[in-house]
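The complex appears here without one of its protein chains, the remainder shown in place.
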Amino acid sequence: MQDLWHWFDLVGVAVFAISGTLIAHSKHMDGFGVIVLATVTGIGGGTVRDIILDTPVFWLRDPSYFIAIFTAIALSIYVLNRQRNMPAQLLQIADAFGLAFFAVMGMQKAVLLGMPNTTVVIMGVLTGCFGGVIRDVLAREIPLLLKGELYAITCIAGGIVYTQALSFDLGMTVAMWSAMATTLCMRLAAMRWNWVIHVFRYPEGHQSS
Amino acid sequence: MQDLWHWFDLVGVAVFAISGTLIAHSKHMDGFGVIVLATVTGIGGGTVRDIILDTPVFWLRDPSYFIAIFTAIALSIYVLNRQRNMPAQLLQIADAFGLAFFAVMGMQKAVLLGMPNTTVVIMGVLTGCFGGVIRDVLAREIPLLLKGELYAITCIAGGIVYTQALSFDLGMTVAMWSAMATTLCMRLAAMRWNWVIHVFRYPEGHQSS
Partner (left out) sequence: MQDLWHWFDLVGVAVFAISGTLIAHSKHMDGFGVIVLATVTGIGGGTVRDIILDTPVFWLRDPSYFIAIFTAIALSIYVLNRQRNMPAQLLQIADAFGLAFFAVMGMQKAVLLGMPNTTVVIMGVLTGCFGGVIRDVLAREIPLLLKGELYAITCIAGGIVYTQALSFDLGMTVAMWSAMATTLCMRLAAMRWNWVIHVFRYPEGHQSS
């Protein structure tokens, strides 16, 4: 079980590293900085989670994460240099998988540290979203998080599923998988059908950006 | 007394959440991300303060902050959707109140942990300013902090008043109120009369931005 979590963490890190490489490519960045951007995107969310929870940062004594990151980056670069016509949504799909993996890992860690449910959900949102926010700030994009589409709320939905599953004693494995599926499906569906929540009512003639 | 501080913290968080919602509205953002931006603005400064001071982050085990944030956001959205002509300075006024509250709370916490006076003042600046900096970076504005107007220096003035009041044994309550009043009045006055400090002498024909 412990092993499974470690693998999940590795996959989440790798997927976000891919999304960092993709955005760097799409903005025509180059050089080793691309690799740094991918690394920061990969470990950013979990690092902030661990700092706030005041547990040792997960990669400090475990170089396996960097192996995962460099494999993911090398693979992305290889594919990007081969196949010139990338499917446009690839970045967002990679981001959706990273979001779901990381959200669950964040909630997991908060539960194991005995945090209240609010904090568990917040940790899910933070772990899931923060890597992508760092990526977008450094690439000078408006963070995906702040655009109209369903984003953070998919983590909150996953968090509610997760905490409810635990409170009904369904066990951690069920809780993790169902939360991950909830977040991933909601996010993919939001991308597919452009689900948007409006919180502001703007006067006619204005477009939300 | 302990209770009073908790209320101050709640008010500071709520006020910054309002300023986050206002900037999201003014930039025509939409969706749930607005709420995330407001939340990050509300708890960002205090979170960074607690991480640097290495004390448990204030909201980790206390969901009341999120109740304060959601109340503040819901209220702001309601008002923004009703009243279409917002007074232009509302964002800056909310920001000034958040600045004053948070600066004092940051200094308070540093004093209670036995930090030297320099660190107490720095913690005031950091707690007061950081939420707004995160807000402005995410909204892709140049941070208010870096514009010509008096901003960080109002926190430093408050910090000097605070540490001096303590060193003359005036008691914590006097120190807190006088520091808060100093910061708030200086900031409001700076906004009203456009007080600016010039540190650079640019050649003729250039405008500072």
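As written, the chains take the letters A and B, and residue 1 is the first residue of each chain.
The working rule: a contact is a pair of C-beta atoms (placed from the backbone, for glycine too) under 8 Å apart; a residue touches a chain by one contact, two chains touch by 3 or more.
All figures in this text were calculated on a predicted structure; none of them were measured in a lab.
Touch with the chain that is not drawn comes from one residue among B:Thr71, B:Gln89 or B:Thr118, which is B:Thr118.
When the omitted chain is restored, the residue from A:Trp59, A:Phe97, A:Tyr162 or A:Phe200 that touches it is A:Trp59.
In the full complex, chain A touches the omitted chain through residues 24-25, 27-37, 47, 51, 54, 56-57, 59-61, 63, 66, 77, 80-81, 84, 137-140.
Those residues of chain B that touch the chain absent from the view are 51-54, 115-116, 118-119, 122, 125, 129, 133, 137, 140, 142-143, 145-153, 196-203, 206-209.
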